[in-house]
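Heads up, this is only part of the complex; the chains shown haven't been moved.
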């Protein structure tokens, strides 16, 4: 075969080969281990918008219930959206929303798991992004100025690099 | 026909009908106008990560070039991802990245346009989200703690509600 094995580039960005070309990195030799990633983020809104969401969750017009479904479905589309992500058979996706009236924010937290050769941080982040986007979409008729932020990986487990969690 | 026309719910969330059920809202009677939306957001990282991105943009390993493509393609997938979004024939998508070494951030700005019955704020936000996700993916091997934020609509034009821009 004429293509030599992937060589990690000098600067540590594994999505590029030694000549600087993007590729979907070779994970064929990595171990299949149980992998978990947790990501989170938030959306900040007017207090009256949050009040409408809270009213809806209690009875009808369930903004967060719909955002949860969108987030779960979004996690499954990650490798379609992020160019160099490997397709993965996810074994679990759980998405939680919490509301904070003091800061007038909705917090989203996604936990994704698989048993495979690569981690699921991107899937967890995608779930959070699509979940927050859907909250925005559902509420934009009353509040165009909502801001999404603090979207990050919180912890990961499994794989060669082992456990990691944000230090805050 | 037995289904009565959509009635806006009391709380202003147009994605729910008068009985609180989610629907893709009727836009059949809306005008086809030129619609523009601009969204933006950022990703904060370690200075050394930003340095690698800046080096790559100048020659090989073009993180931001790849993120731009992902953002443009993401805008086209919006109605697949956000449950109640209408499918739209976009007429323009432009995505810019700017880097700020003082704050160690990459800023993404997406402008989306169409000539149609609904606005393109969600498409612009999706472009920004997928663009930032791709930057995260490309750099996560060297910096897992990157944080995405300040993701919001900056301005919109066209449609019944006319022009709007963030006041900051």
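Each chain gets a letter, A and B, in the order it is written, and its residues are counted from 1.
Here is the rule we go by: a contact is a pair of C-beta atoms (placed from the backbone, for glycine too) under 8 Å apart; a residue touches a chain by one contact, two chains touch by 3 or more.
Treat the numbers as computed from the prediction; the structure is a model and nothing was measured.
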{"item": "Complete complex - number of sequence copies, 2 represented", "value": "6"}
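FYI, only the chains that are shown with their structure count from here on.
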{"item": "Centre distance in Å when subunit A and subunit B are each reduced to the mean of their C-alpha atoms", "value": "16"}
{"item": "Of all residues in subunit A, those that touch subunit B in their complex", "value": "9, 11-16, 19-22, 41, 52, 55-56, 59-63, 66, 69-70, 73-74, 77, 80-85, 121-122, 125-126, 129-130, 132-134, 136-142, 144-153, 156, 164, 166"}
